[in-house]
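The complex is shown incomplete by one protein chain, all other protein chains being positioned as in the whole.
Order of writing sets the labels: A and B. Residues in every chain begin at 1.
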Amino acid sequence: MLAQVAATSPQPQLEARAVHLWRGEKHLLRGVSFALYSGELLQVVGPNGVGKTSLLRCVAGLLPTESGEIVWQGRQLPEGRDEFHRELAYLAHVNGLKSDLTALENLHFGVSIRRPVTTEELRETLQVLHVEACADLPVRALSAGQKRRVALARIMLTRAALWILDEPITNLDKAGIALFEARIAEHMRAGGMILTAAHQLLLQGQPGVRTLELR
Amino acid sequence: MQSSIPTTPGLGKILMLVLARDLRLAVRHWDQVLQPLIFFVIVTTLFPLAISPALDELRKISPGVVWVAAMLSSLLALESLFRPDVEDGTMEQWVLSGQPLSLLLLAKTLTHWLLTGLPLVLMAPIVGTALGMPQSVWPVLVATLALGTGSLSVLGAIGAALTVSVRRGSVLLALLVLPLEMPVLIFGARAVDLAMHGEPVAGPLNLLAALLLFFVSLGPFAMAAAMRISVES
Partner (left out) sequence: MWLWFHKLSSPPYAYRTAGLMRPWLFWPAILLMVIGAVGGLVLAPEDYQQKDAFRIIYVHVPSASLSLMIYTIMAVAAGVGIIWRIKLAHAVAAACAPIGAWFTVATLVTGSIYGKPMWGTWWEWDPRLTSELILLFLYLGYMALRASFDDTQRADRASAILAIVGVVNVPIVKYSVVWWNSLHQGPSISKLAAPSIEGSMLWPLLIMMLAFILYFGAVLCDRLRGEILRRERNASWLSESLASS
């Protein structure tokens, strides 16, 4: 049912219009614009320090823009910010996991403040990402790649329409990247949208996959 | 995509979730939870050493000593209120959860008070007795501290949210928060003093309760606004 929405939706779901951002003395983003439609993956590329992370944080509403508009489903933020955030899953450089809690406890809290969830569902998702063995271990005991997988499990579990992921495949091995690409493709087929900052492009050449180069 | 918009949990549920999470974290790090309490006891021990072992002299200043020690200990405890969550990125997720941030932060502050404020309230009569405080003022002491440390927690949480992204922000935090907390100290300590002289204390107790209500109802909005600025960096 969601694929239909993707095929027929003529309106961009998410739009950035001429976003400018200063960080201290530096004019980081100079009029960045893009549109994101249902079922698309947009990968922001560019050298280090060009403002990929800042752009993602602006779009997510963590950073106020100097000028320009971020429009979600026709409403210009910050109007309707809470509704927007309920359909947004954001993953930063840091994983956002408490190292003293187990993977399962982390996921339980992270998902439950957004929607009701069962432990079985959490375990299933961990299984999909091949980290089911880590479920009951405190996160501090996991490897960097395993932590990243647990963090990605949270993104999948939130059932958000829009994923904003900052370098999502950091620390993932080849198998992990392949697994994750499959989940992204599935999310896109369901009409979801993904905005990433990336050094390494995912799903290259597939339909609906675009890049935005920052200079 | 509309069908997959998650139904959001109620406010009571969120409160319980935050409480459960932070209590669980505290149990795994109970040593850190105890530190402000130990600090409280140590500070009150300094006064007999610095002034005099004579209980008659200590009794006169005991309300002030207990209250100042409680204030400093609550200040010390603030360091652990938001900093760990901001550093490991979980606070960012709270900001982006689509739930009212003011409520999440209030729930967090409440849990923090249960872990650091409440033990102090319960410990206060013992400390007070060691300073020569008569047993008859225990109820007033506990009541003023219970009401007062709540206000201190909320005011402190605003300061902590403002300074959490500042490196070495703990001295700054004290500078911001202590002046704001002075009225609470005045009403709290003077009420205990009045009780020791057998005078009525309903007035200052009511004022403390009013302050607590006032801070709890408006403080969370300031906390949330401050936190949104702090997670920008």
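Simple rule for what comes next: contacts are C-beta pairs under 8 Å (C-beta built on N, C-alpha and C of every residue); 3 or more make two chains touch, one makes a residue touch a chain.
Everything numeric in this text was worked out from a predicted model, so none of it was measured.
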**Report entry** Residue among B:L55, B:L103 or B:L172 that touches the chain left out of view
**Finding:** B:L172
**Report entry** Identified contact with the non-displayed chain, of B:R24, B:R59 or B:R190
**Finding:** B:R190
Query raised in the report: Looking at the whole complex, which of B:V43, B:L104 or B:L211 touches the chain that is not displayed?
Result: B:L211
Requested in this report: Tell me where the left-out chain touches chain B, residue by residue.
Outcome: 155, 158, 162-163, 166, 169, 172, 175-176, 178-180, 182-183, 186-187, 190, 194, 204, 207, 211, 218, 222, 225-226, 229-230, 232-233
**Report entry** Touching residues on chain A - with respect to the absent chain
**Finding:** 23-25, 64
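Just so it is clear, only the chains that are shown with their structure count from here on.
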Report summary line: Cα centroid separation, chain A vs chain B, in Å, comes to 36
Requested in this report: Flag every residue of chain B that touches chain A in the complex, lowest number first.
Outcome: 1, 3-9, 13-14, 17-18, 21, 24-25, 28-29, 84, 88-90, 92-100, 104, 231-232
**Report entry** Residues on chain A engaged by chain B in the complex (per definition of touch)
**Finding:** 1-2, 5, 38, 57, 60-64, 82-88, 90, 92-101, 105, 109-110, 112-116, 158-161, 190-192
